[in-house]
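Structure incoming, see below.
A protein chain is absent from this complex, but the other protein chains hold their places.
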Amino acid sequence: MVMRGFYGHTLANPLMLGTAGYPSPAILAEAFRASNAAVATVSLRRESAGGAGQDFWAMIRDLGIPVLPNTAGCHTVKEAVTTAHMAREVFDTPWVKLEVIGHTDSLQPDVFGLVEAARVLTEEGFQVFPYTTDDLIVAEKLLTAGCEVLMPWGAPIGSGLGLNNPYGLRAMRAEFPDVPLVVDAGIGLPSHAAQAMELGFDAVLLNTAVAQAGDPAKMAKAMAEAALAGQAAFVADPMEPRDMAEPSTPVIGKGFLE
Amino acid sequence: MVMRGFYGHTLANPLMLGTAGYPSPAILAEAFRASNAAVATVSLRRESAGGAGQDFWAMIRDLGIPVLPNTAGCHTVKEAVTTAHMAREVFDTPWVKLEVIGHTDSLQPDVFGLVEAARVLTEEGFQVFPYTTDDLIVAEKLLTAGCEVLMPWGAPIGSGLGLNNPYGLRAMRAEFPDVPLVVDAGIGLPSHAAQAMELGFDAVLLNTAVAQAGDPAKMAKAMAEAALAGQAAFVADPMEPRDMAEPSTPVIGKGFLE
Amino acid sequence: MVMRGFYGHTLANPLMLGTAGYPSPAILAEAFRASNAAVATVSLRRESAGGAGQDFWAMIRDLGIPVLPNTAGCHTVKEAVTTAHMAREVFDTPWVKLEVIGHTDSLQPDVFGLVEAARVLTEEGFQVFPYTTDDLIVAEKLLTAGCEVLMPWGAPIGSGLGLNNPYGLRAMRAEFPDVPLVVDAGIGLPSHAAQAMELGFDAVLLNTAVAQAGDPAKMAKAMAEAALAGQAAFVADPMEPRDMAEPSTPVIGKGFLE
Amino acid sequence: MVMRGFYGHTLANPLMLGTAGYPSPAILAEAFRASNAAVATVSLRRESAGGAGQDFWAMIRDLGIPVLPNTAGCHTVKEAVTTAHMAREVFDTPWVKLEVIGHTDSLQPDVFGLVEAARVLTEEGFQVFPYTTDDLIVAEKLLTAGCEVLMPWGAPIGSGLGLNNPYGLRAMRAEFPDVPLVVDAGIGLPSHAAQAMELGFDAVLLNTAVAQAGDPAKMAKAMAEAALAGQAAFVADPMEPRDMAEPSTPVIGKGFLE
Amino acid sequence: MKIILNGEPRDVTASRLSDLMEELGFAGAKVATAVNEDFVPAGARAQTKLAEGDRLEVLAPMQGG
Amino acid sequence: MKIILNGEPRDVTASRLSDLMEELGFAGAKVATAVNEDFVPAGARAQTKLAEGDRLEVLAPMQGG
Amino acid sequence: MKIILNGEPRDVTASRLSDLMEELGFAGAKVATAVNEDFVPAGARAQTKLAEGDRLEVLAPMQGG
Partner (left out) sequence: MKIILNGEPRDVTASRLSDLMEELGFAGAKVATAVNEDFVPAGARAQTKLAEGDRLEVLAPMQGG
């Protein structure tokens, strides 16, 4: 199996997990331990007098895994670029999950701003993880802009709908055989995560489905296992589905008993 | 989580694995070890002069897990009942995976013969695992006949198409909350196995998808992990899918940078 | 195109329409006129002192199309058979839409009672239209019992979910090339009706989707047109879907303009 | 029902039909007559010595319906703009179906070139029908560029796969309630056309599914009827699909016969 | 005598079903009859006598799906 | 005498099933037997005699799904 | 002189596009023209001169999807 590196970094496992919306920091930490997630996505927000951000950071640091800061909520190139710079200083990493949001309801990426911001940030030495759509031309432009990873959405952020357009994701995999691909957003169940990996993707990035589950730690672990299972299936060369059924028990040699 | 017993037996994990069509006995054994499958399905066939069946049996016995003999290929009640008796003597178990095939191409069960054979066998002390459809009335009759497990198909045997009618399987789960349910046949990928368990099923039974994979052991393990992941997700109380997207990163507190 | 007859009767068009649950008798009549439905399904109910049934009958008779009395709500063979006899006397037709309901919520047919009732009624000279599932073995038994039409459900009655298992319906069409097949129940939109006919079915039977639409007459007409369109498409030999794109506008001869 | 105009022009019916790949000019003309298509899409290609284009034009002109020239095969803004100008002169219409192809296999539009070309052409007085994706942000930019119509693909051109992502198309309809929307490309069957219209779209544009059908005229008519049926259903306010079934025949008043 | 008409208790005079149908106002109506859950064809009503407590069903055409 | 063993004609000497199993080399094998489509438990083989033309099935464990 | 007509080399006499169209038999035809990848409207053909090696595209209505 080709292990595609993420800017030279090989993921410990194919799960990237978000840190938002958990019932408590303790449960968040438990979810990460249980799932052995390879990456933790984080953001920057206004620091409170109480220094809430400092406590959060201490907790994340203790997870001992790479952090991927996002530019969530940014609607312009300038805003995203500035946020990326601040994140690089705070988190001390060249990685950035680049979000340039074009639509407030669906949180669909603005692919125009995305490509421009990706170009700017790459030139400034960032390693960009672009949150994008399954548009192959946009993908091509992101690669030309210097991205070495693509993260198409499966469905709108927080929807849990799964893969709305498996055809598009399959086409993306076929088009860019050497590029690490991550399904980012939309995954609601382990079967969705498995399906993404069965398509040959390199990882899944999710948050809401874990944070809002009744038992986030259990769900996080389930997501990680399903992603690994889907990955293994892809490597194991699955059977071709057949339209007509065939017996799996050989009929030859069957006794005559009627 | 309710652990529904199979005639008093609790499965070590939610995977029942078939023993047909592997490239070699060694690979079969490897697939069972790798997946830690809880049950092995087997059949009875005419013994050859060379005693092929004896070697096969030695290998299966070494797996050290419960065997579930099937009545594969039987098209009549009498044939299925006789086969079950012979299997009970040979395998020394009251368990029988009851197949009364009604359609040679699709291997669709004959639900009429199935219910009748289930009644007869139950009276004769068998513990019947009926391979059936998602028909709720047939299911009711099988339970009345004494079955304590139901095994509806997901898709035709050997098709690998997955769950052709998730609605019907979901209805079955809702209708029989206390009955152990197994999706038997049709599963081609780990995501299918996960989906079945996410519906609240108690196990999956598969064979072709593992035996015909390029790497059966790897696929077997993937199927087991996906089934466990789906089961865990069901227990963890998944989020409700949402038609409209929501941000998973809280926008409150976002910096003003444009 | 093979025009499969319904007990020797050729349908004027592939729509059978129910008469239940309309806002008013006037709207019901309008829906039938607008759709030019070929058959009207009716039932028998206790006559009121006021003679409500007499008025209903006058209205239906004026539609001037064949009526298909059902045995809706019958849960036993005896009840269904008796109802069929009463219907034959009242409606003066050998046709009966045979429903033997096995499950009160889903209104799933009891295929055991169905086959038995079909046998009895056929022997007594009825022409049975059995409301059944997509079970091929049940279908075979219904034909053996004397049925010359099969009416599998698409989804539970009144659900409007469409075709829950197109695979099963397709298999049914392939298995019984000479038998008139009708998708009865579950159709909620014209696209569902078209899909059923594209599978090669001979008609669709629906009620709720029309009666409960905001504009029943408009919806009835839409259903009829979609059914006809699907039927025409099946006859017109549709293209095979392709996994990859193909230019429809010829590339050859394109001017060189860059 | 809101009849959304196409640059002030109201379509006679919701079908736009392509003119490519028919077995013969006679069959093409028959398909247009049979379907009463509202618009004919055409292209520009190098004229032969024999003047093949002149004959083609005579035949199209005789259809007596508006023509929509495309820029099929153009991969750059300049090429598309030049082609549009030449088309405007030849076909004497401000309408242009703007295609800027970004991907040779999938014929996926290059949304960057598309928006730029749309801006240029609008400024030069064209009325642009952009062949685009279901990307809401691209759609917004196309409208800002002056487009008053959007034509998202359902699936790759010539694939006949139908609507690969109904969710995205539904979101587009919800986002732009006042903009005429056309599903362009991917439609292979009447049920696909009906589904697009049931989503509230204003028309469908197709070609291959008709031209490559065994009987193009019959298929063209079927597509038109299905589109009209889907449109009518949308207007008629369809029932909500229900997860649990309900009887469509009222049980009240049922006779007691068992 | 008392019978059960369409599930409701009812005091009636006539015992012959044909007369009873008259009495109940169903003369000439488009209805089918069953007594004690058995179908009684119109032609057999004249020879059919009801007894105290018998259950009579009188069914008419109604909407159906 | 001639019997049908697992679908194939076969000349055999023993008529008692238990002896026949020995003769056929199935002694002690993990197999189940049926004569003329009826199951014969191992314990009943000694009392079971086969006649000319009888059909004997000897089934053993084999792969199954 | 030699030009490229619709991608093919071609020997032509006329240099004014309007005359050239006559020479090429496109007089009055429903076609649009481009020279060296730039659109030349019909009205501008008379003022448009072609030189050795110019690329002329003459496009006509054709089937399209």
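For clarity, chains are labelled A, B, C, D, E, F and G in written order, and residue numbers in each chain start from 1.
Here is the rule we go by: a contact is a pair of C-beta atoms (placed from the backbone, for glycine too) under 8 Å apart; a residue touches a chain by one contact, two chains touch by 3 or more.
Note that the structure is a prediction, hence the values are computed from the model and not measured.
Trainee: Can you pull out the displayed chains that the omitted chain is in contact with?
Mentor: A, B
Trainee: Determine which one of A:7, A:57 or A:176 touches the chain that has been left out.
Mentor: Of these options, the touching residue for the absent chain is A:57.
Trainee: Pick out which of A:87, A:136, A:172 or A:197 touches the chain that's been left out of the picture.
Mentor: A:87
Trainee: Looking at A:9, A:33 or A:46, which makes contact with the chain not pictured?
Mentor: Missing-chain contact among the listed residues: A:46.
Trainee: Under the stated touch rule, tell me which residues of subunit A contact the chain that is not displayed.
Mentor: So the residues of subunit A touching the unseen chain are 18-22, 28, 41-47, 49, 51-54, 56-57, 60, 69-70, 72, 78, 82, 85-87, 89-91, 157-158, 207-208.
Trainee: Would you write out the residues of subunit B that touch the absent chain, in ascending order?
Mentor: So the residues of subunit B touching the missing chain come out as 247-250, 253, 255-258.
Quick note on the criterion: only the chains that are shown with their structure count from here on.
Trainee: Based on the averaged CA atom positions, which chain is farthest from subunit C?
Mentor: For subunit C, the chain whose C-alpha mean is farthest off is G.
Trainee: So how far apart, in whole Å, are subunit F and subunit G when each is placed at the average of its C-alpha atoms?
Mentor: Once rounded, the distance between the two centres reads 93 Å.
Trainee: Suppose each chain is reduced to the average of its Cα coordinates; what separation in Å results between subunit B and subunit D?
Mentor: 46
Trainee: Using the touch definition from the top, which residues of subunit A touch two or more other chains?
Mentor: Subunit A, residues with two or more chain partners: 105-106, 155, 161, 247-250, 253, 255, 257-258.
Trainee: Spell out, as numbers or ranges, the residues of subunit G touching 2 or more other chains.
Mentor: 6-7, 34, 37, 57, 59, 62-65, in rising order.
Trainee: Which chains touch, pair by pair?
Mentor: Pairs of chains that touch one another: A-B, A-D, A-F, B-C, B-F, C-D, C-E, C-G, D-E, D-G.
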